[in-house]
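So, chain A:
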Amino acid sequence: MLISIDHHSGVPVYRQLMDQIKFHIASGLLRSGEKLPATRALSAELGVNPMTVSKAYGFLEAEGVVERRRGRPLTVSFLKPEKIHVHKLDRLKQSLAPIVAIVRQLGIEKSQALDAFGAMLDDAGDMG
Partner candidate 1 sequence: MNHNMQTAFEVKNLTRLFGDVTALDNVSASVPKPSVVGLIGRNGSGKTTLLRHVIGLCLPTSGSCVTLGRPSDQLGPGELSRIGVVHQENRFLEWMKVEQQLRYVGSFYETWDRDLERRMLDELELDPSARVGALSPGKAQKLSIMLAVCHRPDLLILDEPISWLDPIARKRFLKFLLELLQQDANTIVISSHVLHDVEKIINRVICLDRGRIRADAPLDDLQERFAEWRVNVKAGRLPPRFDEDFVRSQQGDSYQARLLVEGASDRLEAFRTRHGVDVVSRPLNLERMFPLLVQEDG
Partner candidate 2 sequence: MMAFVSMCRLLGRRANLSRLAMLGFVASWSLFVYQDPELTLDHPRPGGLNLFVLATSALAGHFFAGLGVVELQHASFSWTLPNLRRRLLASVLLLGVVTAFLLVGVYVRLGGPAPWLPVFTSGLLWYSVGIVIAAGDVRGGSDRPWRPYLAATLAIAALFAAGVFINRIAELYGVQPFLFAALTLAGASLCLFLVFNVGAARQKSLVPTPLGGLGDPGSLERAAAAHRRTPKRTWRLKGPVKGLFDWVRAGEYENFASVRGGWAAGAVRFSAVAALIVIALPYVTEAPGLSYLKGLMSIAPCVPAFLAMGYCANNSFFLQKGWLYPLSRAQLARLAYWSSLSYNAAICGIMLLTFALLASASAIEERVDFIRPLVLIFVFNPFFQWLRLRHGPLFFQVPIAGLLYFAGGVGCVGLFRLAENTGMPLPYEAAAAAGLALLSQGLFRYKIEACFRTRDLV
């Protein structure tokens, strides 16, 4: 699991952690039942405050994304495919918001924007 933290983006570090862990779950890199690194290990690896890591884990637990059983490491919860799908879409929307603003600003028609987006998706697919 590769996580990169930008300390100067202004986004709270615990949010960056949550977002990236959720992203990895949504992309299938982290499967349900898989162990997450221990708080100390992760904080040492990323060079962030251990309290921040446990805060992120705490929120993830509260959201039901991960779960902790007594005396065992934190693991990814079992999530229904529909729920994962919702996660994915949320994530996409989040990333698209600034794009939408640019489209507006440049005064590009909706259809043209969609075409461009579609074409790029096709290209990326060809590459893959």
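Just so it is clear, a contact is a pair of C-beta atoms (placed from the backbone, for glycine too) under 8 Å apart; a residue touches a chain by one contact, two chains touch by 3 or more; residues count from 1.
Inclusion criterion for the candidates: all candidates are chains of the complex that A comes from, given by their letters.
As the structure is a prediction and not an experimental result, all values here were calculated from the model.
Trainee: Sticking to the defined contact criterion, which numbered candidate from 1 or 2 is in contact with chain A in this complex?
Mentor: It is candidate 1 that touches chain A.
Trainee: Contact residues on chain A for candidate 1 in the complex?
Mentor: Residue positions touching the partner: 7-15, 40, 43-44, 47-52, 55, 97-98, 101, 104-105.
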